[in-house]
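For this view, one protein chain was removed and the others were kept in their places.
And now, chain A:
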Amino acid sequence: MTTLTQNDIEIAVRAADHFTRLYYKTYDSSTRVDDLPNFYRPNSALTWNGTPYQGAEGVRELISKMPPTSHEVQSFDCHPIPGSQPPSLFITVSGNVTHGKGPAGNPASTPNKSIDGHPRVFAQTFMLVPDSTAAKAAPGEVAKYYINADAMRFVG
């Protein structure tokens, strides 16, 4: 088994950086129903707060029933998973997500101390794998990756 080189690690980190930006920007956009499923394939498995969904179609179903979101990524980490080449990526993200209109959307009668409408803490972990069937679009492209597994939960 080959050991990870600095280059492998840097490529993985750049990919994770790019991915997290693209993913949450898309999630929060007005075009999310059309665009978010592009990150998935039919065999992708995901859970949203413990409810399972399958594939890009499952994502479309989930996201079309989602109130508007605004994500703030506060931390993320990424590993190239040992044993695969090009390496599958393991990415974990921690941050805030506000739904709907946020606290501003609460009725005036809402007590100050109410947590309703306020941002939740979310934790989301992805496994990204190369799509061996996808054509390479750019000269330096290692491969096109998609989300193979995705588990998201509200954790605060």
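Observations, loosely collected:
What we mean here is this: a residue touches a chain if its C-beta (ideal position, glycine included) is under 8 Å from a C-beta of that chain, and two chains touch if they have at least 3 such contacts; residues count from 1.
The criterion applied here is as follows: contacts and distances are computed from a predicted model.
This complex has a chain not shown, and the name its UniProt record holds, of "Actin-related protein 5", "Queuine tRNA-ribosyltransferase accessory subunit 2", "NTF2-like protein" or "Aspartate aminotransferase", is "NTF2-like protein". Residue-level contact of chain A with the missing chain is found at 1, 3-4, 6-7, 9-22, 26, 29-35, 38-39, 45, 47-52, 61-62, 64-68, 73-84, 86, 88-90, 92, 94-96, 99-101, 105-107, 109-110, 113-121, 123, 125, 127-128, 130, 137-146, 148-149, 151, 153-156.
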